[in-house]
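Structure, as structure tokens:
Only one protein chain is missing from this complex, and each of the others stays in its spot.
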Amino acid sequence: MSLPGEFASDNAAPVHPVVMDAIAAANTGASPAYGADPWTHRAEQWFADTFGAESSTTLVWNGTGANVVALRALLKPWEAVLCTAQAHINVDECGAPERIAGCKLVDLPTPGGKLTPAQVEAALVGIGDQHRVQPRVVSLTQATEYGTVYTRDELRDISDIAHRHGLLVHMDGARIANAAAALGTSLRECTVDVGIDVLSFGATKNGAMGAEAVVVFDPALAASLPFLRKQTAQLASKMRYLAAQFIGLAHDDTWLVNARQANAMAHRLAEAIREIDGVTITQSVDANAVFALLPRAATEALQRDFHFYVWDEVTGEVRLMCNWATEPADVDQFVAAIRAELSR
Amino acid sequence: MSLPGEFASDNAAPVHPVVMDAIAAANTGASPAYGADPWTHRAEQWFADTFGAESSTTLVWNGTGANVVALRALLKPWEAVLCTAQAHINVDECGAPERIAGCKLVDLPTPGGKLTPAQVEAALVGIGDQHRVQPRVVSLTQATEYGTVYTRDELRDISDIAHRHGLLVHMDGARIANAAAALGTSLRECTVDVGIDVLSFGATKNGAMGAEAVVVFDPALAASLPFLRKQTAQLASKMRYLAAQFIGLAHDDTWLVNARQANAMAHRLAEAIREIDGVTITQSVDANAVFALLPRAATEALQRDFHFYVWDEVTGEVRLMCNWATEPADVDQFVAAIRAELSR
Amino acid sequence: MSLPGEFASDNAAPVHPVVMDAIAAANTGASPAYGADPWTHRAEQWFADTFGAESSTTLVWNGTGANVVALRALLKPWEAVLCTAQAHINVDECGAPERIAGCKLVDLPTPGGKLTPAQVEAALVGIGDQHRVQPRVVSLTQATEYGTVYTRDELRDISDIAHRHGLLVHMDGARIANAAAALGTSLRECTVDVGIDVLSFGATKNGAMGAEAVVVFDPALAASLPFLRKQTAQLASKMRYLAAQFIGLAHDDTWLVNARQANAMAHRLAEAIREIDGVTITQSVDANAVFALLPRAATEALQRDFHFYVWDEVTGEVRLMCNWATEPADVDQFVAAIRAELSR
Partner (left out) sequence: MSLPGEFASDNAAPVHPVVMDAIAAANTGASPAYGADPWTHRAEQWFADTFGAESSTTLVWNGTGANVVALRALLKPWEAVLCTAQAHINVDECGAPERIAGCKLVDLPTPGGKLTPAQVEAALVGIGDQHRVQPRVVSLTQATEYGTVYTRDELRDISDIAHRHGLLVHMDGARIANAAAALGTSLRECTVDVGIDVLSFGATKNGAMGAEAVVVFDPALAASLPFLRKQTAQLASKMRYLAAQFIGLAHDDTWLVNARQANAMAHRLAEAIREIDGVTITQSVDANAVFALLPRAATEALQRDFHFYVWDEVTGEVRLMCNWATEPADVDQFVAAIRAELSR
């Protein structure tokens, strides 16, 4: 469904037809605002079925909103977040966490986008020292900004370390569907079951129009969420249209179908270009992104016909992103172009 | 189109079919994220045509987001906003302006929801005194939270006073369409032409799904808007679906048709119940809201079949809100019920 | 000791000699920074003796710092403070509470500077409503900004109402010494014993150089204070010199002697000018301030020789402030001048 050439962002994809249908189906007459409507109830029910009865879900507009609301629910003013240097919260939210949550992010260098338990432990310095912010949250992105996916064991190891030291674990799940599809687990098995305390659940990149959710797994956190959502300007008045997007993605596991398609296309792309002389795949292709080194001249030539980003201006590493609407023909056309360009 | 009985909120209305069509029409293949798409361009063009080439428009998710982004664009950290005690920013945004803009709201009592030039002038105290926040913005809601509408002369008088003292004027136009329809002016004539410096342009209550805009009329302010929008978690990745909503409302002046319908229904309601013994209309019915005193027992009985809010718990004043989807039959049915209840 | 003519502010007074001696006595060799010194220990001990073993005291630089740190210890991000419209936190801290605590102040009009239980109760609206900030703290100033003093019964009534509704009570005690002296109670009897939960303890106006303290009466609050103090830029590295100021004021109850002197001088002044034709005392003279209406011409003439503020530009009400260093001769000279001016 995507036009040939779109490998820039999973946000470039359109809305999945099933989601669009669900939105249209919600457009029937008056309905109470701010979430007191049957669609929101159904969406919340799906989240409860998916993540367990103890979980509590708050619908928001976008990923930055989800992350900021989630972090605000976990932090006292002098507490800090440990995250990777590449984390979306650290580099792609224009300082929203610092500004709105008022918190410090302690960013740790992680070549492949994944934190390790040892890094978390090493960052636990100055505990109890009034001059220092106190680490309170470990924030993981799943799938990571580099398209890699934490295994369940890796997640469990980090959450164990975190919990042992009194920290909580936040997961930025902007691409949680891609991660679950990659791991072959349920959404629950790769989140709350491995110790995640709060999840930013991403739907937009997965085929929604503009909807994300904050899922908390500790009932004690739930009470603050409505106020934090409203104060963070994330409360939709006509909530049913956010809810409908989740209803659409839940229908016949559309979320999973979409995630599998995006992942499969990334693998198809990686496998094909891995063979090409002059191309180096730089990150493990676990989900729907391929990171690769191309000659700069090739990159520039290809960007005339294909959308994709240079991710690292220094090395020339590019990011090639597949989405739910990417078709094999899109990939094959891109591969052919890359091959042609590199054989010049 | 609304179910009988919905007078609680214009947010209870569904999305107008023309808007829904525009959204569906935007759902075609891949398109650049974050506003670099043709629909956003068309929406921005409509705003430029509407408000003048000097204006600059930034699309956001919701009203709180629009107001907070707008105020942030105008304020230094120690500067304050003058507003009414009833202002949405003051009572219905859960402290978002204080928290995110970090600013102080100086709220002034205004029985009918309208500030006066004299109030603004009287609030200009402590100028230059380092102990005091410095008034910098006058924020007006149009139509007001009490359904009243500032006349163009009233707006001009306030903006003149404000500008004379170096202040800027923000308009919370969550119901700007209803106000323009009520005044019989273009959108421009009742905003920038009477001295408004920045406008929160409301679309959601006017038939959109969830979309608002910040319109600034001073090009010098425009550069900060993208960063403020992103940092306030108001940047939509799939922007085309926000833009499409404005395209829909612009089509054949749907915004105006919708506003007129809502206003007309409020007048129909007010005219009918004004006659009923025991009902007192408490505010000038200028736009799409009717405020009235009913006996409490009647209110409680009516709330079993009709949605509407008690606005003032102390006096029992109720708010009866019409929207674009309210039909004469809805009003007549409500009027009949009120009449029946009060004749018991 | 004050120069003739100083009735502008108790901050105009010098440092009391006993305090200066205590500071000098602390200036002996090296000593650990940040409060791990014997002087800080002694000061903390005096606070524990004064307010009870359950109390915990944190020394800070100034009143704004004390108030902001205190409020931050009590509030979640969406919670609000009820205070008077005249409260120092509301009008004289340049928006520091909104900016640093990120909280909303809900200001209530109180002609004499005192909140009433009925006002507190009436302000408890929108509880549980996600659109509204949630009242969490009642902040009282004692003595008030109008020189009035809450009785113990008044304080108890307000704290009872507050606690019954789950709110906490903060006291801005910038002039707590003057209040205790006026009430004839111990510091404890007019604070924790009547339900105050956290106290901004003022020393600067009472004869110190620049030192205040935050006293919390619930041990559960104590853990956050060191971090909040540091993050609010209120942690003194050479803490011993702050501590010494409290040691000085504690010595031979210098704090009480100073407060009584300031109060006595205000009474002397009030009694004398009350008789003068053309002077109207406007507030109950309970502590060390006299508020009065004078003819504007007289005010202007007197301000050539005497420092004092016009408090209300509209009515011409003036504030005449006595301090620990004000002498009977100072008062008598001022009275004579007022009398002379009004007899022209």
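Just so it is clear, A, B and C label the chains in written order, and each chain counts residues from 1 on its own.
What we mean here is this: a contact is a pair of C-beta atoms (placed from the backbone, for glycine too) under 8 Å apart; a residue touches a chain by one contact, two chains touch by 3 or more.
Worth saying up front: this structure is predicted, and the values here are computed from it rather than measured.
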Need the list of shown chains touched by the one chain that isn't shown.
A, B, C
Answer key for C:Phe47, C:Tyr150, C:Phe227 or C:Phe291 versus the chain not shown reads C:Phe227
Out of C:Arg42, C:Arg99 or C:Arg319, only one touches the absent chain, namely C:Arg99
For subunit B, which residues lie in contact with the unshown chain of the complex?
34, 72, 76-78, 102, 130-131, 134, 224, 226-231, 235
Residues of subunit C in contact with the chain not shown
1-3, 5-6, 8-9, 11-15, 20, 23-24, 27-34, 61-65, 68, 93-96, 99-100, 204-205, 209-210, 227, 230-238, 241-242, 307, 323, 325
Residues in subunit A touching the chain absent from view
77-78, 80, 91-95, 98-99, 102-105, 122, 125-126, 130-133, 313
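One rule holds for everything that comes next: only the chains that are shown with their structure count from here on.
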With centres defined as the mean C-alpha position, give me the subunit A-subunit C separation in Å.
50
Averaging only over C-alpha atoms, locate the centres of subunit A and subunit B and give their separation in whole Å.
33
Please report how many Å separate the Cα centroid of subunit B from that of subunit C, as a whole number.
41
Which positions in subunit B touch two or more other chains at once?
93-95, 99
